[in-house]
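Note that this complex is displayed minus one protein chain, with the remaining chains in position.
Moving on to chain A:
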Amino acid sequence: MSKGGRMSKARERIFAAIRRNKKPLADAPVAGEGGARADTIPTHTIPVRTQLTAEALCAEFEHRLSAASASVEWVESASGIPAAVWRHLSDQQRRTQCFANGSAAELGWASVPELDIRSGAGDADSPVCITSAFRGIAETGSLVLLSAPGHSSASYFLPELLIVTLSRRDILATQEAVWADLRRRPEDMPRTVTLVTGPSRTGDIEQKIVLGAHGPRQVHVLLVN
């Protein structure tokens, strides 16, 4: 039998078994008619700790970021980012090529001419990458990074140091708020949505936590006021 034929046979077999065996819930709405539809948004328990004022939201975000071993710094405006990046880099990092993408690529990098900044489909394997986040989540200190034109999703995982810019108004309380914003966009779901919470880590050797397993050893967040 052809491979395709075999697969549709497998599909038939699986679905037939599921339909034969599944037990409907006594207390559920009718399947297919609003019951089993993914466009009805359910409401589950949301931790009370996420009910925060705008001020407290930023503080909570910063607190959770540092709990996840990321570092944070405020800058007054986007034009201050290049100088903040320069300050954050070690001497050695200042001498290497940095890779910027997303809205971080369009900043006034000329203001720090010492820095070797590449953008576009540049080298995502650079030791330092700078990118912009779609949203931040205060509940966990997570950064929401999307794959999108102009963004290199590989650069979120390849460098030693990942610098992420995020504006204050994009800090939300919960994942649920981020999902709502994603649905509101006119575009389709991006190919990847990644929640990044601190640097890459592993505990595979005797449970000792080591940062920088495969991804960044350091994550530095520049919050734009």
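The definition used in the following text is that contacts are C-beta pairs under 8 Å (C-beta built on N, C-alpha and C of every residue); 3 or more make two chains touch, one makes a residue touch a chain; residues count from 1.
What we mean here is this: contacts and distances are computed from a predicted model.
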{"item": "\"4Fe-4S ferredoxin-type domain-containing protein\", \"L-lactate dehydrogenase complex protein LldF\", \"Elongation factor 4\" or \"ABC transporter permease\" - which is the UniProt name of the missing chain", "value": "\"L-lactate dehydrogenase complex protein LldF\""}
{"item": "From A:C58, A:V85 or A:V196, residue that would touch the chain that is not displayed", "value": "A:V196"}
{"item": "Touching residue (missing chain; options A:L52, A:V72 or A:A124)", "value": "A:A124"}
{"item": "Touch residues of chain A, complete complex, unshown partner", "value": "3, 6-11, 13-15, 17-19, 21-25, 28, 31-32, 35-48, 64, 67-68, 101, 121, 124, 140-142, 147-154, 156-158, 174-176, 179, 182, 188-208, 210, 212-216"}
